[in-house]
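Report on the following structure.
Here the complex is missing a single protein chain, while all its other protein chains stay put.
Here is chain A:
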Amino acid sequence: MIDLTELEHDTISELINIGVGRAASSLSEMVEQPVELTVPRITFVERFSDTDLAKAPTEIVSAVSQTFDGPFKGEAMLVFPEERSLELVRSLLKVDVPLEALTDLEQEALMEVGNIILNACLGSISNVLGEPINCSMPSFRKRESRSLLDQDDASSQTGKKPVLMILHVQFMLRQNDIDGYVLFVMDLDSIQMLRELVRRFLANSLG
């Protein structure tokens, strides 16, 4: 199980918040309207079924996913219930007449939003911990939330149980709050590596 001290937990939160803050200012500039992003809560769970998302297993969710590789590896995802993702994109693009589903262009815009947030989070961690991380191009998924973590290619299932770091993300724009989640899906080795790096960082900076 993941046993983080309060200080370690706070440090990770801080790293994430730095990244998210940077993403928010990039987005604000791009859409020429104030976009605020907050992370009210970061939790670590062992099973996807323990997450808020799993409470509505048949709800369709949109996800932007990027895999990362480095001292710790896994998959980072920005996840919204489909309706929220429509709201978000349309608020950002100032669309007045919504169509029923995301168009190709709206989907690409959502991918860019995901890319900016995930890059910012990963970049912030990588930068502060001094460890380079390789990221993949973002990809887009739309499926029921219960099969969100299913791999597209069955061969890559290693049987290792993933651990999830879940950030509850709130977007505030145009008097409209939109809730989403950022998921970091890692195996136990990776999460321990992350903790190790955090400890080392704390030791250096406090020591």
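In this text, a residue touches a chain if its C-beta (ideal position, glycine included) is under 8 Å from a C-beta of that chain, and two chains touch if they have at least 3 such contacts; residues count from 1.
In the analysis below, contacts and distances are computed from a predicted model.
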Open item on the list: Please identify the absent chain by the protein name in its UniProt record; candidates are "SGNH hydrolase-type esterase domain-containing protein", "histidine kinase", "MFS transporter" or "Putative ABC transport system permease protein".
Closed with: "histidine kinase"
TODO: Please pick, from A:18, A:133, A:172 or A:188, the residue that touches the omitted chain in the full complex.
DONE: A:133
Task: Those residues of chain A which, in the complete complex, touch the missing chain - done: 26, 29-31, 66, 89, 92-93, 95-97, 99, 103-106, 108-109, 111-113, 115-116, 119, 122-123, 126-127, 132-138
